[in-house]
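For this depiction, one protein chain was excluded, whereas all remaining protein chains were kept in their positions.
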Amino acid sequence: MNFQSPISVSEIAERINATIVGNKNILATGLNEIHKVELGSIIFVGHEKYLKKALYSEATVIIVNTNQQPPEGKCFLIHESPFAAYNSLVAHFYPFKSAFGKEMISQETEIHESAQIHTSVVIGNGVTIGKNCIIYPNVVIYDNTHIGDNVIIQSGAIIGGQAFYYDKKGGDYIKWISCGWVQIEDDVEIGANTTIDKGVSGITRIGKGTKIDNLVHIGHGVEIGKNCLIAAQCGIGGKTIIEDDVICWGQVGITKDIRIGKGAVISAQSGVSKSLEGGKAYYGSPAREIRTVHKELAALRRVPDLIDKLESKAD
Amino acid sequence: MNFQSPISVSEIAERINATIVGNKNILATGLNEIHKVELGSIIFVGHEKYLKKALYSEATVIIVNTNQQPPEGKCFLIHESPFAAYNSLVAHFYPFKSAFGKEMISQETEIHESAQIHTSVVIGNGVTIGKNCIIYPNVVIYDNTHIGDNVIIQSGAIIGGQAFYYDKKGGDYIKWISCGWVQIEDDVEIGANTTIDKGVSGITRIGKGTKIDNLVHIGHGVEIGKNCLIAAQCGIGGKTIIEDDVICWGQVGITKDIRIGKGAVISAQSGVSKSLEGGKAYYGSPAREIRTVHKELAALRRVPDLIDKLESKAD
Partner (left out) sequence: MNFQSPISVSEIAERINATIVGNKNILATGLNEIHKVELGSIIFVGHEKYLKKALYSEATVIIVNTNQQPPEGKCFLIHESPFAAYNSLVAHFYPFKSAFGKEMISQETEIHESAQIHTSVVIGNGVTIGKNCIIYPNVVIYDNTHIGDNVIIQSGAIIGGQAFYYDKKGGDYIKWISCGWVQIEDDVEIGANTTIDKGVSGITRIGKGTKIDNLVHIGHGVEIGKNCLIAAQCGIGGKTIIEDDVICWGQVGITKDIRIGKGAVISAQSGVSKSLEGGKAYYGSPAREIRTVHKELAALRRVPDLIDKLESKAD
């Protein structure tokens, strides 16, 4: 998430008690995860193995725990615990404002007069809601969620909860503080008791015209394209990209950090562990092209007989 | 859903600007989906391939987009967009009454004095609740739900949400407006955060004595018989029929439009894609008789060795 205006790297270094190595005149533009960095972004590298990726990224300010020289155009902030330092910057620049307080609907929202907000809906600070939306009872919308026009959200859906994202340190899990948000585009429908988490540092997007059924889980930083259908009880892991016109039938699970191509159709209960090309039909756990899986399942049904035959021959 | 009293087909035709072909004196009795039609029902045919099924159904008034002669006893309403015309009739005859408004419990309900309605429960118009029911906090009950005696609903359950049912038109999904309802018979228990959708034009039924665990999804128009057990996180697709005494263990998925026979037992995580005979045990995704699946799984475990042997023989 970008700062309202750029901040000098020396101010950042001072705040976290880090040593600057490299260009001390750089301006930092925001805090970001590695998959979302822009020129000016601050990121951190918690493990040596991620350093290379950071160096080749657009990120300008990198918090690291080994003293070394950065390439041109970047600067390093040397700190013993890069993750803790980064998290403390998030906490400082995007302070936790008690999301809801004691009132059901924050004063700091922009809700179009044509939107129907039913009873017992809770809406946090900085939320915007467009024309003709219908928000059914007991929906919770966390801070900074943006909702377009003609969106329907069924009861009990939770929009903008915090990422399930931790750093493990000496056996304990330390929470990565979320400062992202959820964007729901026009004509989207969201089912009852579905949960959509905010991005850790950026957007979670549900594209125009996409329909999501009940009890679906959408992880932090997921981006879903236009006119997708996501049936009941599907789960999509953090930061995965779903392109336009994808269909996921019931109880499909999709892992984090992958991409599902435009127009892919994924059969019920499939488990997707790798990126999938668009325009094809998939099935199984792990999911592969549906024809391949059917062929194997048909073959599998013949295996018991096959074994019997081979064994009787051996006699 | 039937009209309060029959309506002349000419009034219907005028309302949607359709041309009547066939008997102009017919009375229409209600709006229905094809799997629920009765004599007098109005249905629509959006695609030529469904026409035959419509002609052989009990439906009396059929909205179609090709000009042709109906068989005796039926009439056609010719309209460019049968689905849109049908949807506009639903919107007219079953107008959306803001389901809940700003009060938590509608005035237009019949709740037996012995029922315990806990705090923060939301109840829509036309809901009836029988003797000795216990409705725990944060349950939402949409309009026109009917609940028998001795029913227990745990917190966060959503009863009567709208169907996840769309018509695709030029890449966009158009919502099929739901005018059905949910009927929960005596002695039913429903788990926390479970969701039960209303029928599109008719009933979603949970039969007497059936127990449903947490986080279960029951699709629109599903009918579940008596004394079934549906364990946590099961999902049942729209319009599927579950006969009496069926057991589904955790995370079972059942597709739409099928039938599960009386007394079937379905093992955890099974995925049911076809109707199943009653009185048997099933397992797997796709689910088949449990003995068959176990035999194949046992055989599969021997395949790696089998391949090794065959290959060493080939040498």
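We just call them A and B in the order they show up, numbering each chain from 1.
The working rule: contacts are C-beta pairs under 8 Å (C-beta built on N, C-alpha and C of every residue); 3 or more make two chains touch, one makes a residue touch a chain.
Values in this document were obtained by computation on a predicted structure and should not be read as measured data.
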item: Candidate in contact with the missing chain, chosen from A:Leu51, A:Val122 or A:Ala281; value: A:Val122
item: Contact residue for the chain not shown (choose from A:Val61, A:Ile158 or A:Ile206); value: A:Ile158
item: Residue among B:Thr19, B:Gln68 or B:Gln116 touching the omitted chain; value: B:Gln116
item: For subunit A, residues in touch with the removed chain; value: 98-104, 120, 122, 138, 140, 142, 156, 158, 161-162, 164, 166, 171-173, 175, 193, 195, 197, 215, 217, 219, 233, 235, 237, 251, 253, 255, 269, 271, 273, 285-286, 295-296, 298-300, 302-303, 306
item: Absent chain, residues of subunit B that touch it; value: 116, 118-120, 136-138, 152, 154-156, 187, 189, 191-193, 209, 211, 213-215, 227, 229, 231-233, 245, 250-251, 268-269, 285, 297, 300-301, 303-304, 306-307, 310
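The rule is simple: only the chains that are shown with their structure count from here on.
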item: Computed distance of Cα centres, subunit B from subunit A, in Å; value: 32
